[in-house]
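Yeah, one chain of the complex is gone here, protein chain that is, but the others are all in their spots.
Chain lettering (A, B and C) follows the sequence in which the chains are written, and residue indices restart at 1 in each chain.
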Amino acid sequence: MATIARLNQQSATAEQLLRAFTSVRRQTGALAAPLSAEDQLIQSMPEASPTKWHLAHTTWFFETFILAPHLKGYKRQHPEFEYLFNSYYKQLRGHPLRSRRGLISRPDLNEVMAYRKQVDEAMLAFLPDASAELLELVELGINHEQQHQELIVTDIKHALWSSPLQPAYIDARTPKHSAPPLRWKNWAEGVYEIGHAAGSGFAFDNEEPRHKVYLQPYQLASRCVTNREYLEFMNDGGYQHAELWLSDGWDRVAANSWSVPLYWQEREGEWWNYSASGWRPVEPDEPVCHVSYYEADAYAQWAGARLPTEAEWEVAASSEPVRGRLLESGRFHPAAADHSQMFGDVWEWTSSAYSAYPGYRRAKGVLGEYNGKFMCNQLVLRGGSCATPEAHIRASYRNFFPALSRWQFSGIRLAK
Amino acid sequence: MATIARLNQQSATAEQLLRAFTSVRRQTGALAAPLSAEDQLIQSMPEASPTKWHLAHTTWFFETFILAPHLKGYKRQHPEFEYLFNSYYKQLRGHPLRSRRGLISRPDLNEVMAYRKQVDEAMLAFLPDASAELLELVELGINHEQQHQELIVTDIKHALWSSPLQPAYIDARTPKHSAPPLRWKNWAEGVYEIGHAAGSGFAFDNEEPRHKVYLQPYQLASRCVTNREYLEFMNDGGYQHAELWLSDGWDRVAANSWSVPLYWQEREGEWWNYSASGWRPVEPDEPVCHVSYYEADAYAQWAGARLPTEAEWEVAASSEPVRGRLLESGRFHPAAADHSQMFGDVWEWTSSAYSAYPGYRRAKGVLGEYNGKFMCNQLVLRGGSCATPEAHIRASYRNFFPALSRWQFSGIRLAK
Amino acid sequence: MATIARLNQQSATAEQLLRAFTSVRRQTGALAAPLSAEDQLIQSMPEASPTKWHLAHTTWFFETFILAPHLKGYKRQHPEFEYLFNSYYKQLRGHPLRSRRGLISRPDLNEVMAYRKQVDEAMLAFLPDASAELLELVELGINHEQQHQELIVTDIKHALWSSPLQPAYIDARTPKHSAPPLRWKNWAEGVYEIGHAAGSGFAFDNEEPRHKVYLQPYQLASRCVTNREYLEFMNDGGYQHAELWLSDGWDRVAANSWSVPLYWQEREGEWWNYSASGWRPVEPDEPVCHVSYYEADAYAQWAGARLPTEAEWEVAASSEPVRGRLLESGRFHPAAADHSQMFGDVWEWTSSAYSAYPGYRRAKGVLGEYNGKFMCNQLVLRGGSCATPEAHIRASYRNFFPALSRWQFSGIRLAK
Partner (left out) sequence: MATIARLNQQSATAEQLLRAFTSVRRQTGALAAPLSAEDQLIQSMPEASPTKWHLAHTTWFFETFILAPHLKGYKRQHPEFEYLFNSYYKQLRGHPLRSRRGLISRPDLNEVMAYRKQVDEAMLAFLPDASAELLELVELGINHEQQHQELIVTDIKHALWSSPLQPAYIDARTPKHSAPPLRWKNWAEGVYEIGHAAGSGFAFDNEEPRHKVYLQPYQLASRCVTNREYLEFMNDGGYQHAELWLSDGWDRVAANSWSVPLYWQEREGEWWNYSASGWRPVEPDEPVCHVSYYEADAYAQWAGARLPTEAEWEVAASSEPVRGRLLESGRFHPAAADHSQMFGDVWEWTSSAYSAYPGYRRAKGVLGEYNGKFMCNQLVLRGGSCATPEAHIRASYRNFFPALSRWQFSGIRLAK
């Protein structure tokens, strides 16, 4: 997917986008390939969507915002899909309830794959002559699909874990690494700039405008919290000491009987967790994952630290090369930079509520609903996880989820 | 399915059961045939189950109660199915939550069909030499599967109606009939016998023992309440007058905004209802269907009548030939009998709470959970519907559902 | 209250009713006397009502059904009370939500007591000249108030137990008795009559008409199940064995973590229960009390018995003198009769769902809502408890509550 990386420059040409489009669409299909039609239908909770729905909705996005309004003579082959695969755009003609996406047995998977193919063909024919403005929409559609690629992984992981037999999604064992000692990097007080700079490649509207922030002096941890460290917290009664917890978090611990991260289980005195490859013993040196904001915050309290703000995180991340799990040099490379694991290991909870940057404006029209209307009761996560398409990762990227969410690949980096 | 009818005699031979088994198993497959793998997975509410689950659970029943304990050397090919497809037998080793049957994407439909085939072959090999006692279990399993045949129909109807596109299940238009005038048949006061007589063919344990009841003089309507009559109730403000309703029913009307039977909809001033063949205009002469007990009771109040007790119904039904919708002579045949539509049109709500007949005893062991543990907060329905396998219909049969249930084919016959 | 007892004859004179009215109204006040204004306001669950509300509602009953429509020139001093203290009569002009009776801080207790006084005076002035028809309404009002006397006791017990300090309601220790051995009395098969005979004194409409029932031979236990016996059930894992329970009951046990009757608690290895006089050690020889229908049924399963039907109970009770806890001869008097504790110890769950007797008709008009609209999803209890006004007890009386109710004084008598 190197193609997409090149998009992160001023001018993505039609040709570049065509290659990116082809590559991303193919990659989505590859994510669904290990799954049966039935796997692709299940919805294990209202927050998660069926794979088949992701396949169709990403296609709907191109059809609804590009082909239908802009390709002359384009006719929807399935007019009912306009309603059926709308996610949440209220300015269109309605959409099914999010919690009931698992009921969409029709169209079946074959029909959805045919829908993908038909829209792909129309897009490929349309792209070479598209205007610059429409190319921007195409780029948005590609990035939108990349977001759903990650959701396909997180949602099917939850779905298969929720099904009684808990099968593996794929066979994807990763090599083991030892975690280096935790170090603290100092950052000086002062005015910094964060946010995506207009004209420097693709970004979502919520990353803009670039703007100044004032930061007090702070320290950021050199790596994420590991399973080994989190186990110390657990063994020290972390889940039993109310004073470590936010009030809402403590209520949630009680109501849901949380005592471990999501997907963890004790088996005869040993800890196991459920991964894309099925159940396996917990790897002590890996970053702890699938914790809620409440757990991240309680851990930080226990550790005598705190979570970073998103500005603190971004300032540090901007000085780092985008390096992640997939680089040959390996996961931890202390010589190369002050912070490892900033990108592509786990999403890192920040203490920043998701809200508009100063000067942010919702786009006019339907796409104004893309990001802006979710700016309440969510926390920003930064960095990207092992499920994030690599080309989709950048320092200014703002992911966001409610504090109680655990099914994303979310972990912890400490600040002071 | 004439074979099963012959079972209703003292001694069902192994050969008869073998033919019945073959026929019923084949018929279950035929019910699922119009549905895709995805259709067969959806569960639209906790009370309804996926088709695939019905296919597997009925198979599990034969494997668990007959093959595994009684066929020497029988090995479960899928030991995990013992847990997976247990419905509610607490004395076995647990079962998945009923509300989460829609998450069982694995095994997929092909594997379930293979499971059916494998168990069928084992059963057919086993049957000829089975003891009389085991033949009784086989007969129970066949009747159990017939119950699930009806549930396949009621559940998939609800599922497809719940899915956004509301497709039809099959193409099954029925010929129209005119409803004859309503007449009242008098029944004299006295001691009657109801319940299934031991030794007269198959019956569930809840139909026994046959016993005496004392009935006051009563009148029973000659046919079911029609859609036309029910529309009069609706047009007279039936759903707005609290004094017609049971207290619980009135609360339900308010909470669920009920104003029509389930599956009804107004389209430009005309009433339509959703059937197995999809949406169609309401047929005025058909029995009203998909009403809750609350609606049946309110209608009876409005009509100056009441619902019959199950004893009143059975006494009347026992004097009738088992005739139903499928007979060539037609649905209404006033000359032939005093009551038409007793069997096979709609299940008829009675005012009798589902409880044990005097002298009833739960069977020992796991199968004691089959019927007895549900004898609370449910009402008895009698007769059988268009979705009931014809051979499964008999005068002593006791169906039962909570008062608020509407997704069964439930209708109304009045008494006085 | 001997006066009320005499009402149980054909003709209650105005003078008799006047004395009964005075006595019952005074007794209601006596029940509230130990409670502060604040005690009388609390509502610990939607099913229970504040004492103050009971005081006002019973007064409202006389004002609404007798004074307002029938006393010439009567003016409601508080017109808003017509709405405010209506319980559930939908044909009047609405009523507050039942679950929000605890919010009625205004009128305060003094105003409610003044309301009682004002209505009492109007009633006493009105009664001597009232027609026979109106005297029937007065009698109904008196019996209605007696029902609420019992509810005052059950509801305040629950309220005070629910309040953090769990104070005692009154100081009312009762003398201890030893329970005699359990014996079984045989009843012969045949046609019996049950129900209240018209013209034999006051009864609610749901006790009528008297009618014939056919009973199979049965046995009824000579006394109620004791705490000692119930503890054996508990110690034998009664709450852990699913096969003993109705399906709904088992779900309830799990959802509510039931493992003991309501108001029980273990303190250092000893069982205590909360009574009107506060916490005290469980008395082994007393009838077990505050169990749900589910627990009663599970106990009966465990004991190899069953619960009686209401007809079985009434036939046995009709042959007994109305004797109860308050008679000098004591609670258990084996020589006097075959069954002790039939009246006035604990309400006894029967296996009969609450439904209309054959020939029952709801009264016309508003009072038709008194009993008839509750005939669904409730079970009949018979006998009367220590909280039931003694004059209110009779063999034909039908109390009714949902199967999960435990805050009434409900116990168990076995049948076979």
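Going forward, a contact is a pair of C-beta atoms (placed from the backbone, for glycine too) under 8 Å apart; a residue touches a chain by one contact, two chains touch by 3 or more.
If you're wondering where the values come from, they're calculated on a predicted model, not measured in any experiment.
Colleague: Where does the absent chain make contact, in terms of the chains shown?
Modeller: Taken over the complete structure, the missing chain's partners among displayed chains are A, C.
Colleague: Going by the contact rule already stated, which one of A:Pro50, A:Gly201, A:Gly249 or A:Pro389 would touch the omitted chain in the full complex?
Modeller: That would be A:Gly249, which touches the missing chain.
Colleague: Going by the contact rule already stated, which one of A:Ser131, A:Gln166, A:Asn186 or A:Gln216 would touch the omitted chain in the full complex?
Modeller: Missing-chain contact among the listed residues: A:Gln216.
Colleague: One chain is left out of this view; which of A:Ala122, A:Leu182, A:Leu231 or A:Met375 touches it in the full complex?
Modeller: Counting the whole complex, the residue in contact with the absent chain is A:Met375.
Colleague: So that we can see where the missing chain sits, which residues of chain A does it touch?
Modeller: Touching the chain left out of view, chain A contributes residues 88, 90-91, 191, 211-216, 218, 242-243, 245-250, 293-294, 297, 306, 309, 351-353, 355-356, 358-359, 368-369, 373-377, 403.
Colleague: Even though one chain is hidden, which residues of chain C still touch it in the full complex?
Modeller: 36-39, 41-42, 44, 52, 80, 83-84, 96, 100, 102-106, 108-109, 159-160, 162-165, 167
Assume only the chains that are shown with their structure count from here on.
Colleague: Which chain lies at the heart of the structure, taking centres as C-alpha averages?
Modeller: The chain sitting closest to the overall C-alpha centre is B.
Colleague: Could you find the chain whose CA centre sits the greatest distance from that of chain B?
Modeller: It is A whose centre lies farthest from that of chain B.
Colleague: State, to the nearest whole Å, the distance from the C-alpha centre of chain A to the C-alpha centre of chain C.
Modeller: Their C-alpha centroids are separated by 60 Å.
Colleague: CA centre of chain B versus CA centre of chain C: separation in Å?
Modeller: Once rounded, the distance between the two centres reads 38 Å.
Colleague: Where the CA atoms of chain A average out and where those of chain B average out, how many Å apart are those spots?
Modeller: Chain A and chain B have C-alpha centres separated by 47 Å.
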